[in-house]
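Entry: chain A
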Amino acid sequence: MTTGQVAAAAPSELQAPLVSGNLVVAGVGGQGVILASNLISQVLLDAGYDVKKSEVHGMSQRGGTVVSHVRFGPEVHSVMLEPGSADWIVAFEWEEGLRALSFLKPGGVALVSTEQRIPPAAMLDHRERALAYPGLGDVPSGVVAVDTFAVAGDAAAGAPVVAQTVLLGALSTLLPFPSEAWQSSIGAWVPPKALSANLTAFERGRALSGRVAAAGEPAAVAGASTNGTAAHEGRSGRAGAGGVASAPEGAAERLVPAVHIERSWCKGCDICVAVCPEKCLVLDRFDVAVFANPQRCTGCGLCAWLCPDLAIDVGLVREAGAGGRSS
Partner candidate 1 sequence: MSWRLDVRCAGSGGQGLALAAVVLAEAGLAAGCQVALTQEYGPEARGGASRADVAISDDVIANPQCGVPSILLALHDKAWRKFATSLPAVSASLESGSTTAVVDRDLVAVAPGTPGVLALPFEAIARDELRAKVVANMVAVGALGRLMGRFGSEIVESAVAKRSPSAFSQLNVVAFRRGWSMMDDLLPAAVPAGR
Partner candidate 2 sequence: MSQQLIQGNEACARGALAAGCSFFAGYPISPSSEIAELLARELPPRGSVFIQMEDEIASMGAVLGASLGGRRAMTATSGPGFTLMQEHLGYASLAEIPCVVIDVMRGGPSTGLPTSPAQGDVMQARWGSHGDRATIALAPGSVQEVYSLTIEAFRLAETLRTPVAVLYDEVIGHMREGVELREPTPDELGRRTSPRTAFSPTFLPYAPDENGVAMVPDFGRGYRFHVTGLMHDERGYPTSDNAKVAELLERLERKLEPAVAAVPPERYRLDDASVVLIAYGIVARTARAAVDVLRREGIRAGLLRTRLLWPLPAAALTEVSRSAELVVVAEMNRGQWALEVERLAGDTTVLSPYLKAGGSVITAEELAGHVRRLTREGVAVS
């Protein structure tokens, strides 16, 4: 199949009528995940499906994980998706997208923005540090990495959040609904002021249909280099594996992440409390940060990175009381 020819004719090219489907929309607070899942649900409802939608907010409203599950079919009972059951994933943030991959069924397609936002904490399995962080170079199969900013171009100039609409455009080429259905849903959900920018971004996303369709093939290349408009090298930092030192030899060592707070340096600004994805930190009554929930710490290091007072150290420590955890 040649690229870029599918846009308007997408539905007719699909092999079989779509009976039901599962979809995950993921991102971080402020990226419009909920709005996007509403918008998709609207398209599905208008097409006559029964639609169930759930929202999973992360620990933090601001910058925290936000995931929405959308299920549709003739009749849908359960709201939440099981791992390995999603046909499509739309993720507005790179780490969040990779984190959501466990939901993707074999052969499914994940449309993931290369935008990187904190918290990268999501990439760490609790305590076990089972996952190493994959950089942009390692695109898992089934994933289409899209430099949404580059594809959106000037459409996102007024508001970066518009860039994410590119992914909806890309998604629309995988679903058997006419472009107009999407446009009308966008019209219904997006503020009038931002409508034309969103529609432009949507159309630019539809133009990615070729790459989207090829997603099953190995090494669906990140970025939009095929259309010559995008290169994500300059923009996206290569996030490392958090503030944690090199990985332990094996899980058997039972090293667990821990946080040290230098009380005399902490000025109680609240940033660490707000950014910790797992809400491990609180301010005490003297306005000093305290590592209150060590059991939830993933060692992501965000608190240390963003502490203006250099008061926080994150690292791995041997867990107190050997045998406290099963091996």
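Candidate selection criterion: all candidates are chains of the complex that A comes from, given by their letters.
Quick note on the criterion: contacts are C-beta pairs under 8 Å (C-beta built on N, C-alpha and C of every residue); 3 or more make two chains touch, one makes a residue touch a chain; residues count from 1.
Since the model is a prediction, treat every value here as computed from it, not as a measurement.
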Selected neighbour of chain A [touch, this complex] from 1 or 2: 1
Chain A residues within the candidate 1 interface of the complex: 267-268, 285-287
